[in-house]
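Contents: one structure, followed by commentary.
Every protein chain of the complex appears in place save one, which is left out.
The first chain written gets the first letter, and so on, giving A and B; residue counts start at 1 in each chain.
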Amino acid sequence: MMKALGSSRLSRRRFLTASASLGIGTIAAPYVARADDPTLRITGWGGKWGEIMKAEIGPAFESEFKCKLQIDSAFPYLPKLQASSRSAPIYDVLHTNSNEQWAAAEMGLVEPKIDPKLVPNLADVYPYAVSDKIVGVSIFTSAIGLGLRTDKGYGSITSWKELWDAKYNGVRGGYVIPVNSLGQAFLMMCGTLFGKGQTDLDAAYTALEKLKPIKIVDFTGAMEKMLLSGEVGLCVIHDSGIYRYDGQNQPTDFVSPSEGVLSLEQVLTITPGSKMKELANAYVNYMLRPEVQKRLAETVWYSPANKKVKLDAKYDAKLLTTPEKVSKLIQVDWKWYNERKDEIDQRVNRIFRA
Amino acid sequence: MQTTASHSPSLAAARQAAPARTAGSVRHYGRYLYLAVNIAILIFLLAPIAIVVVFALNPTPFIQFPPVGVSLRWFEKFFASRDFMHALGFSLEVAVLTTIAATILGASAALALARGNLPGARLIVATMLSPLMLPAILTGLALFQTYVLLDVGRPTWGLVAGHTLVTLPYVVRTTLAVLHNFDTRLEEAAQNLGASPLRTFFEVTLPLIKPGVLAGAIFAFIVSFDQFPVSLFLVSPGNETLPVTLFNYLKFDLDGTIGAASVVSIVLAFVVVIGLDRTVGLRSYVKL
Partner (left out) sequence: MSSAATTRPNGLALFILPSALLFALFFFLPIGLMALMSVLTGNPVVAPKVAFTTRHYARMIDDPFYLEVIWTTIRIGLVTTLVALAIGYPLAHWMARIKSRTGHALLLMAVLAPMLTGIVVRTFAWMTLLSDKGVVNQTLMSLGVIGQPLKLMYTETGIVVGLVHIYVPFMVLTLTGVIGRIDERLEQAAENLGASPLRAFLEVTLPLSLPGILAGSLLVFALAISAYVTPILLGGFQIMTLPILIYQQISANFNVGFAAALGIVLLMLSLGLVVAYNRALGLVSGQRELQ
């Protein structure tokens, strides 16, 4: 089993592959999946999103397009994609947040633009979903703002700056900035709040220093749980993280601060080396269909990118479903951030170490 | 090792004549202290397990103490979840395969190192232990990279190989320890009595090093079942090990399902260990 090598430049690779494949490849041959249906390999979150994808959306896509959907939900995705060869990437479609998509695009791992001819539903999305701050297409977004406990007598919170108030010492929640996009977006918000704008890193660092003591986590799921258990009273979180407990009578609420909410986009891109381009584009298009968008949005409380989606009243009231609401979203310049990520991380690791 | 106390009458007389320095009461206090310390340690070891069980039965979907009730909903969720069940089965499968591989390879390597007069044996031992020293996450990534290079994807044997790599050191270590303290005169005696080297090996050596090999095998099983960082990169969708599935689950849901998974794991692993005991004989864990 010798796969044709894409390039002739990598002689070292060819030699190794040739000699090793003869031995190992023969043994490995039976283990390579030989599915009868074409398989589309994508990534996807776990939790509620994963459940509904596995239960409804996935099977519906599979039967309509006569294929198999292989969803990798073992985080992290990008290192695996990075380590796999360009001509045989381990994913056909990459679903992750905008910051990672930009990093992937810079490394040449994903295509920066989706072709509107192959994905017709692209014509129906809000401008933010295909803006110059996005690679690929954003299929959903959430608003990053403040989450709070309503039973602790905090009163009404209206500004980001209240997070710095000393009365929240010991119950303040934030994110591990190097690994979490909400944390990164928040860092740039600090630049806007206390300095000249998103790119004012010095102001952001100073502000973060003053934010301690703070409990930091690496994933929003953990933050949701800390808020529910009372471990945290006021935190940075996206609206979905609060609203998804709707109906459970939890003493939590979401606040859109007056200075603005940041955009946490769910973005899809296609890998250039994918052998399933047609299916991949079909998938992206499928995820932008109004019915699919509606179902997912109402399960996990994401704001759909397709303008034509009509959500039920209670979702419509809280999510960003009109051009006006959506235009208030602050999109982050991820290209700029990723260029400086190493130094920012170095600095931030220092700031938050115990 | 025989050390005969001198039976000279003067010593016996001296012993009787000398006052019992370690009076009975002091011995007793010492004994109680010894037990108390050990019980305290046991409590330390088992308390988190108790907590996990409590958590597995508490109906609230986040960390909360004291618990509000008893409910089996997390066990239901765990057993109903196709992902978890598959992961459990897959973890067991991988663990069994790994244990077999690690035990055979590790025990033979230990024999070679202890008896084979290999040059640079000390260095070889250090090298064999080095998979433990390297952060497993790097080993996992390196293996993934190599599999990509060799164009084999992420097959199960690749995962088993990775697990064997990180469990082999345990088997080598424990077997070496037994061989280190081994009384070779037992083998010499057998050979003096006419047994061939091969027969000596199977009927004298092997049974006597069994405790060490078995201890290593148990380590191998447990470590493989519990292994996380290497698996992180080597599992493929649909074939995830339980720790990976649990860790990813933790990102989104911090509820009692993890506790349920854990209780099930403990019970299952006990069954395996006790099974090993009954069949292979842990009770041979007595002194030589």
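Definition applied: a contact is a pair of C-beta atoms (placed from the backbone, for glycine too) under 8 Å apart; a residue touches a chain by one contact, two chains touch by 3 or more.
Only a predicted model underlies this, so the values are computations on that prediction, with no experimental measurement involved.
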TODO: Have a look at A:E56, A:D124, A:D253 or A:D345 and name the one touching the chain we're not showing.
DONE: A:D345
Task: Touching the absent chain when the full complex is considered, from B:L57, B:L97 or B:V178 - done: B:V178
- [ ] Check the options A:P79, A:P112 or A:G195 and report the residue that touches the missing chain.
- [x] A:P79
Open item on the list: Even though one chain is hidden, which residues of chain B still touch it in the full complex?
Closed with: 1, 3, 5, 11, 15, 18, 21-22, 26-27, 30, 34, 37-38, 41-42, 44-49, 51-52, 55, 63-66, 104-106, 108-109, 111-119, 121-122, 124-139, 141-143, 145-146, 148-149, 161-162, 164-165, 168, 172-174, 176-178, 180-181, 184, 211-212, 215, 218-219, 222, 225-226, 228-229, 242-243, 246-247, 250, 254, 258-259, 261-262, 265-266, 269-270, 273, 277, 282-283, 285-288
Task: For chain A, the residues touching the chain missing from this view - done: 7, 9-10, 12-13, 75-76, 78-79, 82-86, 103, 107, 170, 176, 178-179, 215-218, 229-231, 341-342, 345-346, 349-350, 352-354
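Assume only the chains that are shown with their structure count from here on.
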Open item on the list: Per the contact definition, I'd like the list of chain B residues that touch chain A in the complex.
Closed with: 61-64, 141, 144-145, 148-153, 155-157, 232-233, 235-238, 240, 244, 248-254
Task: Touching residues (chain side chain A, partner chain B) in the complex - done: 3, 13, 16-17, 20-21, 24-25, 28, 31-33, 41, 45-48, 50, 70-75, 79-80, 83-85, 88, 219, 221-222, 225, 228-229, 231
